[in-house]
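Dropping the structure in here first, questions after.
Only one protein chain is missing from this complex, and each of the others stays in its spot.
As written, the chain order gives the labels A, B and C, with residue 1 at the start of each chain.
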Amino acid sequence: MDLSFGPEYESFRAEVQQFIADHGNKSPRQGGARNKDAITWQKLLIENGYAARTIPREYGGYGAEPDIIKSRIIAEEFSKNQINTGLGGQGISMLTPVLLEMGSEEQKQQFIKPTIEGDMVWCQGYSEPGAGSDLASLSTKAELDGDEWVVNGQKIWTSTAQLADWIFCLVRTEPDAPKHQGISFLLFRMDTPGIEIRPLVDMTGEANFNEVFFTDVRVPKHQIVGQRGQGWQVANAILGHERGSLAPPDAAQTRLNGVAKLMNSETMSGEKLIDNSVFKDRLMKLQGRVLAMRCNDMRLLSARINKGQDAKLAGMIVKLQGTELRHELEALAIDVMGEIGLSYGSDNPYLRGNGSWQHTYMYYLGLIIGGGTSQIQKNIISERGLGMPKEPKIEQGG
Amino acid sequence: MDLSFGPEYESFRAEVQQFIADHGNKSPRQGGARNKDAITWQKLLIENGYAARTIPREYGGYGAEPDIIKSRIIAEEFSKNQINTGLGGQGISMLTPVLLEMGSEEQKQQFIKPTIEGDMVWCQGYSEPGAGSDLASLSTKAELDGDEWVVNGQKIWTSTAQLADWIFCLVRTEPDAPKHQGISFLLFRMDTPGIEIRPLVDMTGEANFNEVFFTDVRVPKHQIVGQRGQGWQVANAILGHERGSLAPPDAAQTRLNGVAKLMNSETMSGEKLIDNSVFKDRLMKLQGRVLAMRCNDMRLLSARINKGQDAKLAGMIVKLQGTELRHELEALAIDVMGEIGLSYGSDNPYLRGNGSWQHTYMYYLGLIIGGGTSQIQKNIISERGLGMPKEPKIEQGG
Amino acid sequence: MEFGLSSEQTLLQDSVTRYLAEQQPLDAVRKVAEGENEDALVWQGLAELGIPGILISEENGGLGLGSLDAAVVAEALGYHVTPAPFLSSAVIAPVALQTAGQHQDLLGSVATGEIRIGAALAEGISARADAGVTVDGNKLSGKSLFVLDADADHYLVATAEQKLYLVAADAAGLTRTPLSTIEKTRSTCELVYDKVDAQLVSEDPGVLAKTWDAALVAIAADTLGASQCALDQAVAYSLQREQFNRVIASFQAVKHMCAEMAAALEPCRSMVWYAAHALDEIPEEATMMACHTKAHLSEVGQFVTRTATEVHGGMGFTDLVGLHYWFKRAGFNRQILGTPELLRRRAFDHQQMVA
Partner (left out) sequence: MEFGLSSEQTLLQDSVTRYLAEQQPLDAVRKVAEGENEDALVWQGLAELGIPGILISEENGGLGLGSLDAAVVAEALGYHVTPAPFLSSAVIAPVALQTAGQHQDLLGSVATGEIRIGAALAEGISARADAGVTVDGNKLSGKSLFVLDADADHYLVATAEQKLYLVAADAAGLTRTPLSTIEKTRSTCELVYDKVDAQLVSEDPGVLAKTWDAALVAIAADTLGASQCALDQAVAYSLQREQFNRVIASFQAVKHMCAEMAAALEPCRSMVWYAAHALDEIPEEATMMACHTKAHLSEVGQFVTRTATEVHGGMGFTDLVGLHYWFKRAGFNRQILGTPELLRRRAFDHQQMVA
């Protein structure tokens, strides 16, 4: 057991700290696509190897060898100093890795640099109203008409669709093939005629997502990643990237401290709630779970650094446990506040933490459902983690 | 809403009270088969209509019309005065109703009177090691050899097998028929050659049950209830009787009061545990659930009295909720006691409540599993209560 | 012996349910929630059925019915997430004024729906933040938070000493500010009092206690209805939604989620009935039952509305299906007039569990 990164990395940490000391003042307060300051900052980060770190120089990245510890150190120092860590978004987090893995040389040249530099914004077209847990049953279709795909259908849960220049999209191109073999991975511009975007309001009252409708959208034939019918495999090359990040244990710890702070400032009938044994016990119960997940996270980091360690199951359970834990943490905060916990809306002077408790309480319920529901997670854990059989095939008409 | 039984029943209640005043002193302290006092008491009860109340006089019963309210009043008064309510056992609770419903006249004449009077003790042979939730897959077989069934196989969970004179037993007589149509319901003496009884020790450390082994046990051909192959239907005519009684809410209330009493007498570092807010909140949480189940029980009683009321779902959930609730109640008592809660065994001077907390904690875990596991209960609730589909048929080899 | 609803109560529930199903479908609720319509519309419709006066005695111009009748209506309102000031105007105010025997002349107009009386009880129950109401003569100062009904004509106000007063919404020195919450089907506001003229309703803390108990049962009944509707929607959705070439209702995991909801919820119905009955007929159990029923329904309501959302998958998270209205209704009911922890403590204090 060795929790230090060793002396050889301390000079790297010093470098990062120096960068922050020199340039931290340029860190934009708000990130997000289309933000000029954020884009300037992103380019500075790439130049210094703090963003797009392992993406080859020829495609606009920094070109460093992958080094998990260095990435962690960067993350730690940026977080400690509350420095903006650069642009996110699905173009950077999901499409770029897929292009590096499966894209043609031409596609890499065309798309990666503008994407990581924030000049080209993407949205993702995977889920459909009829294809949620069973994503491979998607029915948006693309038919070849001369040199163009003609796309018809509907996508849902498409975040940043209004902002995006391009979409990477799963469509059914071989209707007669088995469902996993009939899908292709297309790229096309969001200003192509025939695309309609409708904001999708969710239970938080915000439109965090959109529905996107395609009517005879014409896409040049060559704008496909991988082969026809290979789209499922292409998409799966990166699907795994999304899971773990939905429930980072450090955020849970920060949130737990927030509940404690709330309990220290809120009172009920004159009693500070931090002195209420019942709420205190609930807080401590949750802290036990947060600590367990933090330790689990250290183990996962270690397994990525030290290839021999097995942490397969430890990785598989993160989303299930982490999202549930966050939901319960937010619920405690709301309970603690009594009526005040109902506040929602910036015009309410009794709003605490900017309304984030109620918001996150609902948002994490969304995360429990989204990105593979808890039911699907349990199927995966039991089948891939514990070696239990898959759902048996059903007799037709049975 | 009318919670009284009405004036017409008050004279009946007075009768019962008079009986208790006159004869209560004869109530045996211990019940159970083979107990002379208990048998004498049972006969007195039958004579006065407080046991075998609705069983026809010609078969040895009291011969009253069924009246749920009168039965309830008897139960209430006996319970209030801690009077022995007469013999139990599966011969009385399960076989007698089945014989009345499906038995031949000869069988009724032969078996009911000695059974209800405690002179003939029965055990039940349903479950097998390989047939638990899927009881109909039982494999103990009986083959006809001349005028006799020859029984081979094994039963499990057979309580009172050592004491029993007779067994009522499900056996497979038509091996080629579909599984629900190949079962017959046999009656035979437990001293028939070829029967071996092995006590089955369970997690409580006691042998509350037995395994029973049959090797070429020869049973006269006519000792069958109903037709050959009809045994499943015969058994199911009474299976429903068992469920509700596993988790009576009044017992839960009594137990809850017991935990409160314990919390009032036990201390931790000098603090009375009834003053510990965390345990108090747990106690109150459980009381909320107990009260809900008591109200549910009143509704069920009412629905039995007033035929128009629908309480189907309310009845279906009793076992699932009730057994879980009891298990958690006992768990609270153990937690409250700290190390002392571990005590088990009459030689331990720190044993509380005769060791019943640990014992019942485990026993109710057994009940959560037994008599239809919680998983089976949930299947039933969703299918029969909520109209959701049955488990679909599986493709063979699928 | 009959434990359950009388045929009159079933009729009452049916008539309210029919009105709400026809006149107040989710689209109509949405319009109120989104500020397009006011809840006055539905309240007027309910007034035609006599609902605002359900607990108001006949001599005071109401229907003169009992707590179980009110619970039955509250359940229907919760089932349809109806935006209406039932809790404050039809339960809290009538119980308080009739128990105190004061200002009953107001109740005739309450029964017809002409006037609404809001409820500012929180400060008499468990003061939060820097709120609190003090009295000097018959003048109120201070403030009340999360007052039920931002559009009332009068307010019933509890002070820290558990006295009850009545103030007019247009009284000099009274400032009313709406407080937005997650629940858009019912409104709350803040009242700030600067020496506001008030009429004493009662100095007896017993009147507040009885009023509180009645409110707790009505809230629990509302949660019962909201949860039942969430469960019904989950079952219906699961029977229609297909994934992996089968309706999701055929997956054991989905079946068991629904079974767990039903198992938790079904006994709550009897509990609400009994608690309502106890308010009128079993005074020695009334407070204990009211506290436990609201606390227990809060827990079950949270579990059921959350699980129903999960059964709906992503659709449950959207505003399209609107399931969140039920989730938030149960969430609101959980927090107001006593969280489960507070009510369990009160339930404990109100019984002699051990000698």
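Heads up, the rule we're going with is that a contact is a pair of C-beta atoms (placed from the backbone, for glycine too) under 8 Å apart; a residue touches a chain by one contact, two chains touch by 3 or more.
The model shown is predicted, which means the values in this text are computed figures rather than measured ones.
For the chain left out of this panel, the touching residue among B:Ala21, B:Leu144, B:Ala177 or B:Met203 is B:Met203. Considering the whole complex, the residue from B:Val225, B:Met263 or B:Leu365 that touches the absent chain is B:Leu365. Seen across the whole complex, the unshown chain contacts subunit A at 1-6, 69, 257, 260-261, 263-264, 274, 277, 280-281, 283-285, 287-289, 291-293, 295-296, 298-299, 301-303, 305-306, 309, 313-314, 317, 320-321, 375, 377-379, 381-383, 385-389, 391-392.
With the whole complex as reference, residues 127, 129-130, 132-134, 137, 156-157, 200-203, 205, 266-270, 276, 278-279, 331, 334-335, 337-345, 347-350, 358, 362, 365-366, 368-370, 373-375, 378, 391, 394 of subunit B touch the missing chain. What subunit C contributes to its contact with the hidden chain is residues 251-253, 256.
Operating definition for what follows: only the chains that are shown with their structure count from here on.
Work out the mean CA point of subunit B and of subunit C, and you get 41 Å between them.
Taking the mean of the C-alpha atoms as each chain's centre, subunit A and subunit B sit 53 Å apart.
Subunit B has residues 277, 281, 392 in contact with two or more other chains. Those residues of subunit C in touch with two or more other chains are numbered 246, 250, 254, 341.
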